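Starting off with a structure, shown below.
Yeah, one chain of the complex is gone here, protein chain that is, but the others are all in their spots.
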Amino acid sequence: MSLIVKKVAQLITGFIFLYGIYIIVHGHLTPGGGFAGGAIVAGAYILQTLAFGRDTLLLKKKETNTSLSESISILIALMLAGAGFFIGTKVFFNNYLPTGKIGDLVSAGTIPLYNIFIGIEVAAALLTIFLALLIYKEEIEE
Amino acid sequence: MIVYILCFVLFLVGLYGVITRRNLVKIVISLSIMEFSIFIFLALIGYIDGGIAPIITGQDINPTYVDPLPQAMVLTAIVIGLATTAMLMAIAIRLYRKYGTFDIREIKNLKG
Partner (left out) sequence: MNSLIPLFIIIPLATAFIIPVIGKLTNYFAKTITPVMLLILCFFSISLLFCSKQESYIVGGWQPVDDIPIGIYLVLDGFSKLILCIISIIGFLVAFYSISYISKYTSENNFYALFCLMIAGMNGVVLSGDLFNMFVFLEISVIASYALVAFGVGKNELEASFKYQVLGNIASFLILFSIALLYWQTKTLNIADISDVLQTHDDSVFLTFTQILLITGFGLKAAIIPFHAWLPDAHSSAPSPVSAMLSGVLIKAIGVYVLIRLFFNMFEFTYEIAVVITVLGTLSMIIGSVLAINQWDIKRLLAYSSISQIGYIILGFGIGMMVLSKGGKEGVAVLAISGSLFHMVNHSVFKGLLFLNAGAIEYRTNTRDMNQLGGLAENMPITSTSSLGASMSISGIPPFNGFFSKLIIIIAAVQAKFYLLAFLAVMVSIITLAYFLKFQKSVFYGKNKNFRDIKEVPFTMSFSMIILVILCLGLSVLAIPSVREVVFDQAVNSLINLDEYLNLVIKY
């Protein structure tokens, strides 16, 4: 890519990433949440990869890491939900943490935690899909 | 009422595309059009004129909220749509690799 694209991508990526994190952690207060924020975070990575490009070997390594973190974050979210079997009213997907005051950042019990792990999961999944398609395309050209 | 019917027309446009197009990628795009017509329909169902976002803080006087359930449904359906589209594109790319073409008239190994 040309110098302009590289420079702009360099400048803008950090802000996109931060904005994604903002959307994720405010998921229980404002519109958005895990999926929307995760998609934005993945967008930051994708922009970086598109602008600079990396050789295929490095991308392959990245893909195994993203798919691993995807599985792990889903497992953690499932464990959080399964913990509801043992705490409080003993129901699956039970909101067992104190709910706090409406409008605070730390409130709404377990919902922000789900949002965070879903955000990680979505970002990792989108990145895995993107990298899988990209690596495959480069394999064709070989 | 006309808006709801337009959604159904958009659905049929997508169906027309799936049936008539011969390019794998265009078929995928037509499927996406079908999908998004349903999302628009779902969003319209939940819309109430003059309604605000359903975040209940207890401070609004006489609030009118839009229906949040269809919005949740649309978000979930978008996630599913993402998975199906990614799956379709992955298969389309692999088909291109095997056959060297996106044209469905030349991809016809299976018959009978």
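Should a chain be cited, it is by its letter among A and B, assigned in written order, with residues numbered from 1 in that chain.
Everything that follows uses one rule, which is that a contact is a pair of C-beta atoms (placed from the backbone, for glycine too) under 8 Å apart; a residue touches a chain by one contact, two chains touch by 3 or more.
These figures come from a predicted structure and were not determined experimentally.
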Answer key for A:Gly14, A:Gly82 or A:Gly100 versus the chain not shown reads A:Gly82
Answer key for A:Lys7, A:Lys61 or A:Lys90 versus the chain not shown reads A:Lys90
Contacts from subunit B to the absent chain lie at residues 11, 15, 18, 24, 27, 31, 34-35, 38, 41-42, 45, 69-70, 73, 76-77, 80, 83-84, 87-88, 91-92, 94-95, 98-99, 107-110, 112
Interface residues of subunit A toward the undisplayed chain are 67-68, 71-72, 74-75, 78, 81-82, 84, 89-95
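To be clear about the criterion, only the chains that are shown with their structure count from here on.
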Between subunit A and subunit B, the Cα-mean centres are separated in Å by 23
In their shared complex, subunit B is touched by residues of subunit A numbered 29-31, 35, 102-103, 122, 126, 129, 132-133, 136-137, 140
Per the touch rule above, subunit B residues touching subunit A in the complex are 53, 55-58, 75, 78-79, 82, 86, 89-90, 93-94, 97
